[in-house]
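Here it is: the structure, laid out below.
Only one protein chain is missing from this complex, and each of the others stays in its spot.
Here the chain labels run A and B in written order, and each chain numbers its own residues starting at 1.
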Amino acid sequence: MGGYAVFIWASYGLAAVTLGGLAALTLWQRRRARRTWAAVNPRRESAP
Amino acid sequence: MHRFANPARFQRIARRILPFFAGATVLFIGFGLYYALLGSPADYQQGETVRIMYVHVPAAWMSLFVYASMALSSAVALIWRHPLADLATRAAALPGAAFTALCLATGSLWGQPMWGTWWVWDARLTSVLVLLFLYLGYIALVDAFDDPERGAKAGSILALVGAVNLPIIKFSVDWWNTLHQPASVLKLGGPSIDGTMLRPLLLMALGFTCFFVTLLLLRLETALLDRKIRAVEERVS
Partner (left out) sequence: MSLTSRAKTAKRRRLWAVFAGLSGLGVAAALILTAFSDNLVFFHSPSDIIAGKVAPERRFRLGGLVEAGSVQRQSDGTTMLFRITDTAHSVTVTFKGVLPDLFREGQGVVTEGMLNRQGLFIAREVLAKHDENYMPKEVAEALKASGQWKSGQGNPGTSPAPK
């Protein structure tokens, strides 16, 4: 890969961190919203 | 239009298609990564560094596609007052900003070894930086309002105004002298990229698109829940 392997790996690493972080944040936000909904509205099932 | 506006109906549909898009994301990115890193040749000029393209270009396409979607749903929200459109615009903003940042960062990592510089102020690079500021400006603006409806309205106007930037980004490399090279895939006369390199590029682009749809469905579901929670809290207080 010449002397540039570090640039290639950095790109793929950055992509993994960015997209992985985005997925984790989205799932965490959904989980928090579901819990709050279950708390404020205990009469129904947790899912709306 | 309002036929799809019913949140319960939307959620039924979303639940059904979510696993499909999540699976397609894993499949496309999995095969895409194989061809990007192992199953494709080095470039005749750039050598192995060309592999950065398989991340950089899909991220760049997504940054444009997501913004175009946001502009469209902003228009729908402003004109037809579709109740899901505001939420969709908002749900797409953070993923869009992330794709744009990824595009700029990987572009920098590609520019340093190939051009000899991390950054230049040419028309293409500058207009993509403006796109990142538009995403961040939209998020800041919408979050700054107490009343979500007014925030969404202001955000929709910003998203629509900013859409002027999209054709500037796309055609900057044709209209002006830039350090950035012209388009390789979406151009008249067909792509000037070898089939062995086009395959990982398209697989990754499809993977990124499915990833975005998956995120959007999840974020919309969250937004609908948040809206219900707010409604309950307002009734209580």
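Here is the rule we use: a residue touches a chain if its C-beta (ideal position, glycine included) is under 8 Å from a C-beta of that chain, and two chains touch if they have at least 3 such contacts.
Predicted, not measured: the structure shown is a model, and the values here were computed from it.
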Looking at the whole complex, which visible chains does the left-out chain touch?
B
What does the interface between chain B and the hidden chain look like in terms of residue numbers?
41-46, 50, 53, 113-117, 120-123, 126-127, 129-130, 133-134, 136-138, 140-141, 144-146, 151, 154, 158, 161-162, 165, 174, 176-179, 181-184, 187-189, 192-194, 196-197
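Following the convention adopted for this analysis, only the chains that are shown with their structure count from here on.
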Report the inter-centroid distance (CA atoms only) between chain A and chain B in whole Å.
16
Show which residues of chain A lie in contact with chain B when the two form their complex.
1-5, 7-8, 10-12, 14-15, 18-19, 21-23, 25-27, 29-30, 33-34, 36-37, 40-41, 48
Which of the residues in chain B end up touching chain A in this complex?
11, 37, 47-49, 51-52, 55-56, 59, 94-95, 98, 101-102, 105-106, 109-110, 112-113, 211, 215, 218-219, 221-222, 224-226, 228-229, 232-233, 236
